[in-house]
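Removed: one protein chain of the complex. Kept in place: all other protein chains.
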Amino acid sequence: MADKLKIGIIGAGRIGKIHGENIARFIPQAGLEGIADIKLSSEQEAWAKGLGARIVSNDPEDILKDSSIKAVVICSSTDTHADFVAAAAEAKKQIFCEKPIDLSVPRVKYALEAVQKAGVKLQIGFNRRFDHNFARIREHTLAGGVGKVQLVKITSRDPAPPPPVYVAVSGGIFLDMMIHDFDMARFQAGSEIAEVYAAGAVLVDPEIGKAGDVDTALVTLRFANGALGVIDNSRKAVYGYDQRVEVFGSKGAAIAENDLPNTVKLYGETGVIGEKPLYFFLERYKSAFVDEMAAFIDAVDHNRATPVTGEDGLEDMYAALAADKSLKEKRPVTIEEIRRAY
Amino acid sequence: MADKLKIGIIGAGRIGKIHGENIARFIPQAGLEGIADIKLSSEQEAWAKGLGARIVSNDPEDILKDSSIKAVVICSSTDTHADFVAAAAEAKKQIFCEKPIDLSVPRVKYALEAVQKAGVKLQIGFNRRFDHNFARIREHTLAGGVGKVQLVKITSRDPAPPPPVYVAVSGGIFLDMMIHDFDMARFQAGSEIAEVYAAGAVLVDPEIGKAGDVDTALVTLRFANGALGVIDNSRKAVYGYDQRVEVFGSKGAAIAENDLPNTVKLYGETGVIGEKPLYFFLERYKSAFVDEMAAFIDAVDHNRATPVTGEDGLEDMYAALAADKSLKEKRPVTIEEIRRAY
Amino acid sequence: MADKLKIGIIGAGRIGKIHGENIARFIPQAGLEGIADIKLSSEQEAWAKGLGARIVSNDPEDILKDSSIKAVVICSSTDTHADFVAAAAEAKKQIFCEKPIDLSVPRVKYALEAVQKAGVKLQIGFNRRFDHNFARIREHTLAGGVGKVQLVKITSRDPAPPPPVYVAVSGGIFLDMMIHDFDMARFQAGSEIAEVYAAGAVLVDPEIGKAGDVDTALVTLRFANGALGVIDNSRKAVYGYDQRVEVFGSKGAAIAENDLPNTVKLYGETGVIGEKPLYFFLERYKSAFVDEMAAFIDAVDHNRATPVTGEDGLEDMYAALAADKSLKEKRPVTIEEIRRAY
Partner (left out) sequence: MADKLKIGIIGAGRIGKIHGENIARFIPQAGLEGIADIKLSSEQEAWAKGLGARIVSNDPEDILKDSSIKAVVICSSTDTHADFVAAAAEAKKQIFCEKPIDLSVPRVKYALEAVQKAGVKLQIGFNRRFDHNFARIREHTLAGGVGKVQLVKITSRDPAPPPPVYVAVSGGIFLDMMIHDFDMARFQAGSEIAEVYAAGAVLVDPEIGKAGDVDTALVTLRFANGALGVIDNSRKAVYGYDQRVEVFGSKGAAIAENDLPNTVKLYGETGVIGEKPLYFFLERYKSAFVDEMAAFIDAVDHNRATPVTGEDGLEDMYAALAADKSLKEKRPVTIEEIRRAY
């Protein structure tokens, strides 16, 4: 433990706080050295100091220029990710960046090129790969339990839609919400997506439609390895966060059900009542946030490839853009078509 | 019970036997009066007499011309369905016909017109609507439990593929296998299908591909009422017959899991082992076969509309044809486009 | 099938009808030859004729003296069982007798001696051994899946108490209700019960207490092979018939949950609602009634020992009597003590 990996966090919003607390509490091989937020509030300052951060600043440069800090975790607003990734790469920091790197492909490429040039590591925050259920499915597949993958089915529904004002700047359901599922699909299939067909509808909130987006989407995937896939998204499942994955193959199927807050069932005259799924991502992916960070630190410590790379982020983005185009043009769209467009 | 509905069966193969035994054993308000099969074997003859049938013949005409017989159940080979439906209609019999009426739309229309002209009832053997699980989902929807339907998801996988020789004359996976699921989708959505997009692959058996068919299919549905749907089919699930349905809506979701032969779980050092789903349709839909026949007899007895009409059969067929066209032309296809083609 | 086992039923009440219909419908290797009931109603007569019985009579002697009838199924009132068993044995019939043979040990012994002397077979109607769940547990145990049995846990609760007038003549909860569970316990443990300790209470209906019985009982078992067991009974579970069994051993545990009418769950804002267990024994043990009869007929046809013998019935009764004594005397009671008392 003599040389803990010293980490700086840029951005002290909700997700920055989660990563900060996870590093401080649960990852003994790392140390939380600094926290910067350009709009650092006194509350954030107190929180950061409470976690023992040496550098607490409203200038991210204080993190980037500190030579003791070896890795940065970028949790600032999406539009600043690419620049911070590039700057951190230039400063030779190992980088963990929240998803997405950017909503623009050229900006993502610019960031990835900086990373490649600097020869540093980059991990994107697709935390669901680290979920105990979904990771277990992948383990079964890798162990041969499902045979050759033939079908990947992902159910992914939020408990409540974001405010329409957010929807308007979100990049749309595919880039904002389903991008997690595209990443999951690629992870579970062990293959790139080759083609998508997207159906969508406004069934939850007409305001979302007015903002130019859909709130319900169903996307067919064709993977490069020949397998098929399907993802369904809804912005609103009244019973909570519905997160299920199923991988079907030549030797069987691995199926993950939702997590529940407890296992109790109440048997009464009118039926048997059990619990709804855990409410939302903070509850459901609590451990996944810890585990993705531990994996990042482990990759840095042992100089291994990160488990979710910048290229993963780019591929996921291509899938989202293809889905968007498919929905608008009412036809299947290949990833190659998107790739060639940039 | 003084006037049981007297029923004649045409076709004494596997499904004819099921209906014959169900009528004789489980439906007290009906009587099995006659059984005809153009290739009646001595084994079939003994079986028919054992069930107490008065008419046992190798000439279906013996059923059709018998005035005491008020209803016929058509279980002969698919290519004879349309003619028998027309002949039975002309003979003023109430008609239960196994699916499909025919693989050709004009032939189906011909049969339906005969039925309409004769003013008799026709029920098509889409037995899954009567499955205890799927019927219960529909009850929940009708009772308002799921609110406005937004998404219908159907998983439907066979335990083993049919022989390639069968595949070649089957009409293809959409008309042969998924047609059941199109019917289920329309039943659960409470709406007609407006458009389909089909993805397919040969992942189970190359011979099926050589026969010009796919063995794995994933079809997106857009319903007239705006809801979306998805059906996945595989010709081979090594763990048995996978038959699940999920209806998601504005107030919740109703989800049916597979039926199992027993509830026992064995807790051991290497995990907890439970049973696989019931093997195939004879096991899984055992009660549904009885219940669809009871519903038919009930509709006749009370002069009510049958729960699955000839028009249902035609609509299901349009969906299957649209899926087939979609797969071949790699684009979404509307049902209207198919309808206009005939 | 040339020589079906010809069967006569004595007693055409609820359980007699079940056996009659099961034999007629589901057991091709047997034929329902005669039905007698000393108070044969016209409704019962019509029913019996409808099933094709040749002898339909109000005199059981008509069954016993008919030489073509090789086996009798005794479904008359409990107080007549022992005499009919003895008479049937004397007439050299193979015997299936509903439980219990009698509420008096000497009367049971008298019947068993007649059976032994005549050298005929006797099976007692402990149908639960044939339940798909509980039979599967036993299979797991016999296959070594649970190792050496250490603990047997049985939950057995009725959906509603019988009328107090019935309770008064029932022989008490142990002889009337828990006797099924004593039989299950012996079956699952693969060992005789050596000692019992019974706790009981009147928690459901004070009238049951006034009738001198308890409505809630919890009995500890010590088996001859060293394993322990526990049975809990309640006369009233508002959520339906609660029938669960668990066998725990050195290598694992086999646990059976209740059967449900369907697998559907409704996910809503207030929780997830599933079905209650099947309502009562007619629903839950529907197949077990068929299977026990098929097993009896199979034992006769192949001249094998019946799977539930008269001695099983006597042992189950000793356990019930021991539990009764334990409850009254507030101490553990050995089976040996009961056995010696007769």
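Each chain gets a letter, A, B and C, in the order it is written, and its residues are counted from 1.
Throughout what follows, contacts are C-beta pairs under 8 Å (C-beta built on N, C-alpha and C of every residue); 3 or more make two chains touch, one makes a residue touch a chain.
Since this is a predicted model, take the numbers as computed values, not measurements.
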Residue in contact with the excluded chain [from C:Asp66, C:Asp232 or C:Asp259]: C:Asp232
Hidden partner chain, touching residue among A:Ala253, A:Ala295, A:Ala319 or A:Ile338: A:Ala253
Touching the absent chain when the full complex is considered, from A:Lys49, A:Arg136 or A:Arg304: A:Arg136
From C:Phe248, C:Phe281, C:Phe296 or C:Tyr318, residue that would touch the chain that is not displayed: C:Phe248
Missing-partner contacts on chain C, residue numbers: 147-148, 150-151, 153, 155, 157, 197, 199, 201, 203-204, 216, 218, 220, 222, 226-230, 232, 234, 236-239, 242, 248, 250-253, 330-332
Residues of chain B in contact with the chain not shown: 237-239, 242, 265, 267-276
Contacts of chain A with the absent chain, listed as residue ranges: 25, 132-133, 136-137, 140, 145-146, 251-259, 261-269, 275
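What we mean here is this: only the chains that are shown with their structure count from here on.
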Interface residue identity across copies chain A, chain C - same or different by half: same
Distance between chain centroids, defined by C-alpha means - chain B, chain C (Å): 39
Separation of chain A from chain B, taking each centre as the mean of its C-alpha atoms, in whole Å: 42
Inter-chain centre distance, chain A versus chain C - centres from mean C-alpha coordinates, in Å: 58
Set of chain A residues in contact with two or more other chains: 237-239, 242
